[in-house]
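Missing here: one protein chain of the complex. Every other protein chain is in place.
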Amino acid sequence: AKNNNNEGGASGSASPSASPSASASVSASPSASSDASAKDMKFAMVTDVGGVNDKSFNQSAWEGLQRLEKDTGASVKYLESKEATNYLTNINQFVRDKYDLTWGIGFLMVDAIKDAAAKNPDSKLAIIDNVVEAPNVASVTFAENEGAYLVGVVAGLTTKTNKIGFVGGIDIPVIKRFEVGFVAGVAAVNPDAKVTINYTGAFDKADLGKAAAASIYNDGADIIFHAAGGTGNGVFNEAKERFKAGKKVWVIGVDKDQSLEFGDDVTLTSMLKEVDEAVYRVSQEMIAGKFPAGVVTTLGLKDNAVGLPETSTKNVSKEILDKVEEYKAKIISGEITVPTAQ
Amino acid sequence: MEQARTVVEMRNITKRFPGIVANDNVNFKLSKGEIHALLGENGAGKSTLMNILFGLYQPEEGEIFVNEQEVAIDGPNKAIKLGIGMVHQHFKLVHPFTVTENIILGSEPKKWLGLAVNKKLAYEQVGNLSKQYGLNVDPYARIDEISVGMQQRVEILKTLYRGADILIFDEPTAVLTPQEISELLVIMRNLVQQGKSIVLITHKLKEIMAIADTVTIVRRGKVIDSLPVAGTNPNQLAEKMVGREVSLKLDKKVAVLGDPVLEVKDLVVKGRSGLNALNETSFVLKRGEILGIAGVEGNGQSELIEALTGLRSVAAGSIRISGVEVAGESPRKISEAGISLIPEDRHKHGLVLDFPVRENMVLETYYQPQFNKNGFMDFDAIDEHATRLVKEFDVRTPTIMTEARALSGGNQQKAIIAREVDKNPDVLIAAQPTRGLDVGAIEFIHKRLVEQRNMGKAVLLVSYELEEILQLSDRIAVIYEGRIVGEVNPAETNDQELGLMMTDYKQPQGGSNIEQAD
Amino acid sequence: MNKLIKAFTKESAVVPFIAILLGLLLGAVIMLIGGYDPILAYKSLLEKVFGNPYDFGETLTAITPLIFTGLAVAFAFRTGLFNIGAEGQFIMGMTGATIIGVSVHLPWYIHAPLAVLVGAFFGGFWGMIAGYLKAARGVNEVITTIMLNWIALHLSNYIINDYLLEPGKGRSYMVDDSAAVTIGWLSRILDDARIHWGMFFAILAVIFYYVFLWKTKQGFELRVVGSNADAARYAGINVNKGIIKAMFISGTLAGLAGVFQVLGVFLNQAVSASPTGYGFDGIAVALLGGNTPIGVFLGAILFGTLSYGAAGMSFGADVPPEIIRIVIGSVIFFVAAPGIIRWFIKRTFGKKRKGEVI
Partner (left out) sequence: MDVATLGNMLNTAFVFSTALILAALGGIISERSGIVNIGLEGLMTAGAFAAAVSAFHAQEAGYGSASPWIGMFAGALFGVLFALIHAVATITFRADQVVSGIVINFIAAGSTLYLVKLLFEGAGETSLVDEVFHKVKIPFLSDIPIIGEGLFNSYPTTYLALILVGIVYYALYKTPFGLRLRSVGEHPSAADTVGIKVLRMRYTAVLLSGVLAGLGGATIAMTTTGTFSHNTISGQGFIALAAVIFGKWNPLGALGAALFFGFAQSINNVLQLFDFSSQIPSEFIYMLPYVLTILILVGAVGRSKAPSALGEPYFQGKR
């Protein structure tokens, strides 16, 4: 575990852009070597109040750990946080139990991870969706705006009514990145399209999502992109209902390939955010003795950590997907810089 | 009256409540066509015995025979089936319901396979029944809109509607006006003539003498005696009931009048409906006198009391206490100006039932320096105060820490009187101070009121009981429709004259809205 | 003192004790049905709470807000009001403390007390709105407090988002050190558990609750209002003022819970998508404690201990922590319906006797 030091030193300035070394090692590692040392290692994660079945990043992260367990034999465990005070105590539960790596899943974990890291310098921690500048913490964030830009391109080219909706959970920086990227993507390919923004104020209220979607569709929109966790289920339900009533409307899912759950009738595509992959890979690096301590990894298009799922071909035409590839290349090359906030 | 057949016989009935034997081996016999009075102090066990007959309580021991058949009355349903009906001490009426709804409740006429109440039929039946017994009740009126007397008739109709032949009246006259009382007595005679038998619980010896055939006297759960009314007299009955000699006459010296303390001038107060409940009422009360306010309930008495004590806002006019204007002031200001009130409803206004006696004793004075240091209650002083009052006023309570709820009605009333009198007010307002109390308790309270007057206090007595007014007052003011319509000297008047003033005075015609209802 | 001894020897103390046992037993049965090991589960629960200084300290931290919200609800109950709004008052308390903690800079001996006072006032004010609406307009406080909970949530999100937000963090800036009420030395003793002065204030609040309601003039007035509003009016007590005052005090207590969460635990306030639950837990605590000072205090300890220990249960025995809600619920249930316990005692003892005869 000593060779972490030089990497930690290298990333003194935690720039939001991914450090090349980190992404290089990410792509190099996933050889599932279930050696003896991995079997003795313990990995854990603490969810935020959304819980482990939030159909969003918590669930995705847990899937990453479960895959780790299957592939390497390492033991994995999670604790759900009932309220914000539990973040720190749950993390400490693992830290004190000498877990090799403890993940804090979600934006809101930042203070708790920072605190635990400072007080337990020998432990290893990692956080998703936020940045903790500490020598024993690996931070993983995503360039959601880049992925959202691409689904924006899809939406802008697919819409027939030139009206598009965005349903957000609450107005926090992560979700804002989705919104801004999406709007930029739409504008890039279809300047005439209007995007209605609706923040519902909750990540867990399907009824609000449903009502928001209903009013946006009623207003003539034919595509809604949601970044609202469980609230987004309501968006899908509304769309399905309209589909069954003979009206064709689309939803663009988020985080995972949501067509797998909600079907192809209404799911145009999804904006993947591969939290599971990130959790899996960083944990693998830990096993390999290459834990990116102190490194801030921002995973974006070039890391294939955000983007569109394969299943998109079902509902998105070849031409549009080609356009998506085009824009993707431009973003990776730096020709286009996707905005992160307004 | 035909030869008396026994319709109810209760043998060796014993009923215990925690800490008390309410009925101790009681025997009771009711003959057909008679009015049988039950007499006894508060808590003697009269209501308990009748509640057993009506199936509300189950006795620990004893047998009951109805029409010479032994029966087990396991609930009101069974009692009703046996032809027993009861008019309770506290009416069992659902206030937001109409008269008819109350009467048919539980045995509704139905239509559409029982899916709906046949309201039309119900109103018709109730109207007819009311006519048949001369009760003159409006079947469509809501209970909270009709007078207490009418409510009682509804209770009577309830029993008749269910075909009761044996009627139990538990203190039916305690809440009635003199007029209503005499009407009730007529109704009862009527019922007996139609073949019903009646048990009458009452504290009023006069009524027993006037209407009952037989009287059974209970003391502390035991039957003392059962005898025909003819051949006895009130003094004898009172003595049997209390177990000592009771003076039914009140010793009263001649009043020594002092300065006026309470001057009410052209007082106008709005009632609940928004109409004027008091219309330019004026009167003066002097030290050393008892002024009785006579009147039929609902003629502005409650509003007058509430206005005088600051519980109701004053629309116009003036109230002066010892020359100081207090109209529209807060209850606290007025209390400090020297008014005390023995309220009409002791549970609603007089006491906090969940609080111990000691806290109830300082309900209005808790904030004064003798009970209060720097915002903290001085419980030593409060205890001392309560202990003294309990002793002085013979409030029978286990300790001063006992919850007021646990006290009997008479003792609750004594506690209130103790508190109010001890405030040493210039004006003591007593509203219905003896409602529902037994003769012993009444005697005690009357003595206290006269004592206050003798000490130079002014007493304003508001009562619906003419006898009480006549007995206590030095001067009587008659109130009618929110106005003082006359003043009389009690020595120079009688119930007849008063009754006329209270009811017929300037009243358009004898009939009320009752007749229009039919 | 005598009373205290009596309270623990009489049925009134036996009932809660049996209630707790029955609740735990029920939880065990449910775990068995679900295929979990109840003994291991309860062992893990206890270990989580008492196993090391850190978790013990954190348990105290978990109990503290429950004492406050429990007292808040109980206080209103005593005045005849049902305050479902401790939740909103809690949130407003947090917000008040955060505003002062973040946006003004003062020496600690002014800053911290000011933050506490302002937060408490915010909570009190929020309670007072419901009190005022009831007193002046006769609006049932059950409805208004439910509505005010949601309004508080969104209002305080607005305040954080628009005025106090640390960019990119989804929460306010951290409060100044001068506003924090943490107790460093005690935290260090307890292995860095987040110990703060709120705990001592919670105990003071219990004492205040007792002394104010049962020993002071104003408390007497409020109890009269709560027990019999008509008698209060008759006794010259201003009932409407009493209602407003009671809701203010109730809200202040709930607000203090929030204040100390900010100044002692989080040191910031996050934008929050849903209510925290402390207010509703406060209702349970108040009821568990029969609205008495000692009862609420012990109720909060029981509630806090079980809730905090639940994480240990799921860590050590993989039991879903939801079980604890069932346990707490049934404990309250058995406390509230002593008839069930008496019936239970009768049944079990009755059976025993029969068994002996045979």
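Letters A, B and C mark the chains as written, and numbering starts fresh at 1 in each.
Quick note on the criterion: a contact is a pair of C-beta atoms (placed from the backbone, for glycine too) under 8 Å apart; a residue touches a chain by one contact, two chains touch by 3 or more.
Because the structure is a prediction, the values reported are computed rather than measured.
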Visible chains that the absent chain touches, using the contact criterion stated earlier: A, B, C
Candidates A:E69, A:E83 or A:E241 - the one touching the absent chain: A:E241
Residue, one of C:I20, C:V49 or C:I84, that touches the chain absent here: C:I84
Options A:A118, A:A214 or A:A288, residue touching the unrepresented chain: A:A214
Where the missing chain touches subunit B, by residue: 51, 54, 56-57, 75-77, 80, 86, 88, 92-97, 101-102, 104-108, 110, 114-117, 158, 162
Missing-partner contacts on subunit C, residue numbers: 30, 34-35, 82, 84, 133, 137-140, 142-144, 146-148, 150-151, 154-155, 157-158, 161-162, 274-275, 280, 283-284, 287, 320, 322-326, 328-330, 332-333, 336-337, 339-340, 343
Sites on subunit A contacted by the missing partner chain, in the whole complex: 51-53, 55, 80, 171, 196-199, 201, 204-208, 210-212, 214-216, 218-219, 230, 233-234, 237, 241, 244-245, 261-263
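In this text, only the chains that are shown with their structure count from here on.
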Arrangement of touching chains [line / ring / star / complete / other]: line
Centre-to-centre distance between subunit B and subunit A (centres being mean Cα positions), rounded to whole Å: 77
Gap in Å, rounded to a whole number, between the CA centres of subunit C and subunit B: 47
Inter-centroid spacing, subunit C versus subunit A (mean Cα positions, whole Å): 36
Of subunit B, residues touching subunit C in the complex: 309-311, 330-332, 335, 341, 343, 348-355, 359, 363-364, 366-367, 372, 375-377, 379
Subunit A to subunit C touching residues, read off their complex: 49, 77, 79-80, 82-86, 88-90, 92-93, 96-97, 107-108, 110-111, 119, 169-174, 201-204
Footprint of subunit B on subunit C - complex, ascending: 215-218, 220-221, 223-224, 227-228, 230-231, 233-238
